[in-house]
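With one protein chain removed, the remaining protein chains of the complex are shown where they sit.
Showing subunit A:
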Amino acid sequence: MTTLLLLAALAPLGYLAFRLGRGKALQTMAAGISMHSRPQQYGWYSVVWMGLPALGVAIAAALLSVFGVIAPSRELVLIVSLVVALLGLAHGLRAIRPDVRARNILDNTIRWLLLSAALISIITTVSIVLSILFEAMRFFREVSVWEFITGTVWAPGDTFLEAAGRGDEVGEGTSFFGSVPLFAGTFMVTAIAMATALPIGLLSAIFMSEYATRAQRGIAKPVLEILAGIPTVVYGFFAAITVTPIIVDIAAFFGLDASYSNILSPGIVMGIMIIPFISSLSDDVINSIPQSLREGAYALGTTHSETIKKVILPAALPGVISAFLLGVSRALGETMIVVMAAGVRPNLTWNPLEDMTTVTVNIVYSLTGDLAFDSPQTLSAFALGLVLFIVTLMLNLVSTYLVRRFKQNYD
């Protein structure tokens, strides 16, 4: 609210500053003195002198109160920044002289403003790392890292009693935070997804870039990309309502017993979601392979498919692998499909027809309950998030590295 009030107060002041600054410059020029910059640039120059220090004060005050150093009242902040604005305005107007290079100063100010906008991405990353790390540390103070990494039992179930102040009813050591079953479920669903997406995506890309006519490609590519635009919550509904019953029926037909929250259905649907990523990335890679390679292969008498298999795919391999890795990183972090269609029971198994649960499901369920924010179960979400962040970051770095390292220069 203070920010809005401040902006509302600064806007007319800014207009005033612009008029005054330009007016002074125009007066000086009317007196026959030549100025370094255009009059409106002096107008903006005084706006900068008015606005930036005032905003600086407001931001500094906000930071101070957030980090708990001192908490100045809103009114105080507002009054001080307005006073600073007026002082800045007075100084800016006084500073307008023929030899002031308003244009250069403006350019530099804008450069700094733009740079600070660009720094927000770094700030975001740093705050992701710090905030998640900080909460995860609080979790690891209660649960050992070793147990978290190697434990095979995930049973935070009783902690809600502790959080409700009834910890003595369950006694010590009843909650287990071994994340292996969660990661097993996550890797299972990822493996199923990639087993679905890779063949369909890669073969579609081969068709689009090698066999299809221009018109066919013009239809196929946007149609496939529809799949990428479908929200994941919709995929989740599709998996839970339509795909799961089909899988249970098919399994029953073969005499198998499938759970209604089996991991196969979200895996397949997640694969469908990833198809367009694989296909359009591979398509780009295959297209970037120069025609001369194909023609060289044809000249040796290979058929089209042999050219694709022996020449084009090996040349495109780094790109395809990096598309695959990006697909894996999406599958690992995908949430809604598994929340809606997979189970919540941590289960260490190889059978995709049983229910398993994943890391993201547990993050969602630990943070949507009625638990106190500092209960170990709530904090466990951040520990899981930290691992997820690190793993996906690694995958992204490896895939960018692969592309850069193996990018061949054909010209």
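Details
Assume a contact is a pair of C-beta atoms (placed from the backbone, for glycine too) under 8 Å apart; a residue touches a chain by one contact, two chains touch by 3 or more; residues count from 1.
By definition in this document, contacts and distances are computed from a predicted model.
One chain of the assembly is not displayed; among "Formate dehydrogenase beta subunit", "Heterodisulfide reductase subunit B", "Phosphate transport system permease protein PstA" or "Cytochrome o ubiquinol oxidase subunit III", its UniProt protein name is "Phosphate transport system permease protein PstA". Taking the complete complex into account, A:233 is the one of A:33, A:233 or A:256 that touches the chain left out. For the chain left out of this panel, the touching residue among A:297, A:388 or A:402 is A:388. Contact with the omitted chain, checked across A:33, A:119 or A:195, is made by A:119.
Think of the hidden chain as still there; on subunit A it touches residues 66, 103-104, 106-107, 110-111, 113-115, 117-122, 124-125, 127-128, 131-132, 134-135, 199-204, 206-208, 210-211, 220, 222-224, 226-227, 229-234, 236-238, 240-242, 272, 275, 279, 303-306, 308-309, 326, 329-330, 332-336, 339-340, 360, 363-364, 367-368, 373, 381-382, 385, 388-389, 392-393, 396-397, 400.
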